[in-house]
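Handing you a structure now.
Note that this complex is displayed minus one protein chain, with the remaining chains in position.
In this document, chain identifiers A and B correspond to the written order of the chains, with residue numbering beginning at 1 in each.
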Amino acid sequence: MTQIFRLRGDAAGEALAEVTEAANLETVPVPRAAADVPRRRHARRWSLYITGFLAIALILLAIIGPFIVGDPNTGTVTARLKGVGASGHLLGTDGQGRDMLTRLVAGARPSMISGVVPVLVAAVIGSTLGVFAGLSGRVVHAIIMRALDVLYAFPAVLLAIAIAAALGPGTKNAIISLSVVLIPPIARIAETETARLRDMDFMEAARASGANRASIALRQVLPNIGPALVVYCTAAVGLCLVYAGGLSFLGLGVAPPAPEWGSMLNDLRQYIFTNPTLALIPATVIGLASIIFNLLGDALRDALDVRKEARA
Amino acid sequence: MITFVARRLGYAIPVLIGVTIVVFLTVKIIPGDPVALLAGPGATPVQISALRDRLGLGGSLPDQYWHWFSHAIQGQLGLSTAKQQPVAGMVWSAFGNTLILAAYAAVIAIVLGLVLGGLGALYPRSIIGKITSALSAISISAPQYSLAIVLIIYLAVNTGWFPVSGMYSTNGGGFVDLLEHGFLPAITAGLVPAGVIARIFRSALLDVLAMDFVEALRARGFSRRRVLVHAIHNTVPSLLTIAGLQLGYLLGGVVFVETIFSWPGLGLLVYQSISARDLPVIQAGVLVSAVAFVVINIVVDSLHALVDSRVRVS
Partner (left out) sequence: MSAALSVTDLRTAFGGKRDPIRALQGVSFELNSGETLVLLGESGSGKSVTIRSIMRLYGKTTDIGGSVRLDGRELMTLPEGEMRKIRGRSIGLVPQDPTGALDPLRSIGSQLVEMLRANGMATSRSAAKARALELLDAVGIPDPKRVARSRPHQLSGGMRQRAVIAIAVSCEPAVLVADEPTTALDVTIQAQVLEIFLDLQRRLGMAMILVTHDVGVAEEVGGTIGVMYAGRLVEVGPAAAVLASPRHPYTRGLLESLPRPGIKRGELPVIAGRPPLTGERIPGCPFSPRCPLAQPECRIERPPLILVEENRLAACPIVGHAAGQDLREKVSA
């Protein structure tokens, strides 16, 4: 609820006269119990710390992973399909006798790369497009947004599959495909926020001072739309991890025998009837990683006080 | 209202044309020369170029596009290179199966989502509320394929309750058989939308319940139940807003579900065509899905405008 002015009895006589022009005293909502508010804020900050910590841990794991474990591709046939907790293999072995834990840790890097890089690429391209569209005249704006609408008309997963299928398997192609899929939503957020800012007074001041569009974009718009973009992109990492895993699952991402969580899952699918728990492991890992980033996005949104957008 | 729908339809046409262009271009970026592959290793250059012309793949890019587009509009989507059957027939019957699955999943998603979201909104501090909000947070993130595998393991392999593949049993048929076979795939496909719906419904309901007019309704002497009905009515616009997106997600995500459960739908068809490099089928499959998505969005938007007349004026 908005507050109008307070009828201050202190020295500001002039302001008071202004205020009391319509005998307008003030409107304040019914107060809620004061004890609630700090507790909620406290909880929010904790969730930010925890999810942030976990996300950073994942990224670190991705970076140093391959250095701290052995070769993920060696396996002996005799050691195949051991269950969780077998000696020497904490999480068991897969169909070719390769240690699951090793493969998971080593697989963190390709999985995280496929999850994070497309978001970064799409963030740069998408926000440039969106801000540009937001600051441009009607025609340019319309052209850009309609073009994006065409991409939006495809179910995201299908588009990713179609592009990745067309380009062929491989991490690079998966990244390209996922970037293309993520550009429209990011561009839309950038455009919406830029349009919202465009009507504000400080933008007019910037234009009046003779600044060109690029510098306005960089100095005024970007810092203000930053929070919304960061929040979306964090959640997008979660989504992208899942999509990337899915592409690998279908045989379109990282080529075997390189470890990657999605392709590990695909590989273990055939053993579902004999050793079901094995397949659970990479499945859980992908899910957990995605949840962490989604929750981080939520926590960031609360912390940065970004308005909720119904984006799914 | 009519003008609204007409406007939306008119707006959709350029988008649909753009969609066909994207689908066309997507296949064009595939490396290698599909015609040469098709003609076989022993073909002469003359035979290859004749084949190329016959398939409409000679000439400039716009010409090729027009050739493909004009045939597609008439329902001729070409011949499957892998199966030598008309693509149109394959795609339509597969699409029908996907629609069945999508409908099944949608029902589960809506029921589950509304129940979880509603409980979360009405009893926010109770155990139920906390559980439902945790569940919806998890279900949003869960990868479908992971979930599918978990469900298969626990609801089929270990218990034998539900079948894990196909649409009907080999010697079975009929509605109940369909429901049984469709149960696991439908839950898998519908769980993420259920989570999203739960979340949106919960926050929309909480928002509405905090609005002034709820107090005004109580002051009119309406029972809690009647006030709740009106409150829920006011969440429908928000729900419809995301409904379109969620249906799109369903249409796209079925690829995984159909692959895992061997459900003979469009997703499985596209997947098999990817392995077989069957370009006409891939093209047609993606095209049909995209067109269906656009049409669904128009329908959902129109429903939204029907319920909330504020939307019509913009």
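Note that in this section a residue touches a chain if its C-beta (ideal position, glycine included) is under 8 Å from a C-beta of that chain, and two chains touch if they have at least 3 such contacts.
In this text the structure is predicted, and so the values were computed from the model without any measurement.
From the options B:R7, B:R54, B:K130 or B:H230, the residue with contact to the chain not on display is B:H230.
The set of chain B residues touching the chain not shown comprises 211-213, 215-223, 226, 230, 233-234, 236-237, 307-310.
To be clear about the criterion, only the chains that are shown with their structure count from here on.
For this pair, chain A with chain B, the centres built from the Cα atoms lie 22 Å apart.
The touching residues of chain B, when paired with chain A in their complex, are 14-16, 18-19, 21-23, 26-27, 29-31, 137-138, 140-147, 149-150, 152-153, 157-158, 196, 200, 203, 238, 241-242, 245-246, 248-253, 255-256, 259-260, 270-271, 274-275, 282, 286, 289-290, 293-294, 297. On the side of chain A, the complex with chain B involves touching residues 146-147, 149-151, 153-159, 161-163, 165-168, 238, 242, 245-246, 249-252, 262, 265, 269, 272-273, 276-277, 279-280, 283-284, 286-287, 290-291, 294-295, 298, 308, 310-312.
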